[in-house]
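A single protein chain has been omitted from the complex, and every remaining protein chain is retained in its original position.
Now for subunit A:
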Amino acid sequence: MFARGLKRKCVDQEEDGEGALAGFGTVPAYSLQRQSLLDMSLVKLQLCHMLVEPNLCRSVLIANTVRQIQEEMSRDGAWRGAAPQSAERVPLDRLVSTEILCRTARGPEAGCPAPDLGDDPLQGPVSELSTVSSAQVPRNTQSSLWDTGNPRENRGSFQKSLDQIFETRENKSPSAVEELFSDVDNSYYDLDTVLTGMMGGTKPGLCDGLEGFASAASPPGSSCKSDLAELDHVVEILVET
């Protein structure tokens, strides 16, 4: 898409191997698209984290996409900016990917980002990024949210985002109600432990088949059960059911 929109005035010089301008029409555009997609994905993940109850499936899919992009960028050596030499060595399938990134039949602007496709809660920050990309700045002079400067740092912050998202469900600290349940065992904060104790059926000790759920014989967290019932009772009182 960008490939088609750009003027190919530098095509003649490609064979000369002039690094600075080689492949101007295709590869840097692809890197731009890819960077834009990465930025968009990271923004989405950040927004995920800010939501009350993130949709786990969506988070996982976005995170996987980010990983894919970063892996490819590492392979390209693109973390430190597109080196002209590596541009020359870009294999054919990378060009195919350029087309496929936002495959379109026609139109200069089809693909990412098309302006009016339904409601877009991310319109604000993302369209900023889009403007960067569609301005066709060759050298990323306008810095995107995530600089390509330090790959490790980016990876670290990405990893941190991931952790935060996936741990939201696990260890979200109940600051407001801490006092209320201050005498409660800290292991309850990991709801997972409690539930594992409740169900008990996951442990291999139980008999096979459906008999397992008939009698959960001394599950690991059996003491949790009565306390949890008490917790439920307290909660019920609070919500006045």
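Assorted remarks:
The criterion applied here is as follows: a residue touches a chain if its C-beta (ideal position, glycine included) is under 8 Å from a C-beta of that chain, and two chains touch if they have at least 3 such contacts; residues count from 1.
Everything below uses one rule, namely that contacts and distances are computed from a predicted model.
Missing chain, UniProt protein name, picked from "Spermatogenesis-defective protein 39 homolog", "Presenilin", "Adaptor related protein complex 3 subunit delta 1" or "Serine/threonine-protein phosphatase 2A 55 kDa regulatory subunit B": "Serine/threonine-protein phosphatase 2A 55 kDa regulatory subunit B". For subunit A, the residues in touch with the chain missing from this view are 34, 37, 40, 44, 52-53, 55-58, 60-61, 63-65, 68-69, 96-97, 100-106, 110-114, 117-122, 126, 159, 162-163, 166-167, 169-170, 172, 174-177, 180-181, 188-189, 191-192, 195, 198-199, 201-202, 204, 206, 208-210, 212-213, 216, 228, 232, 235, 238-239.
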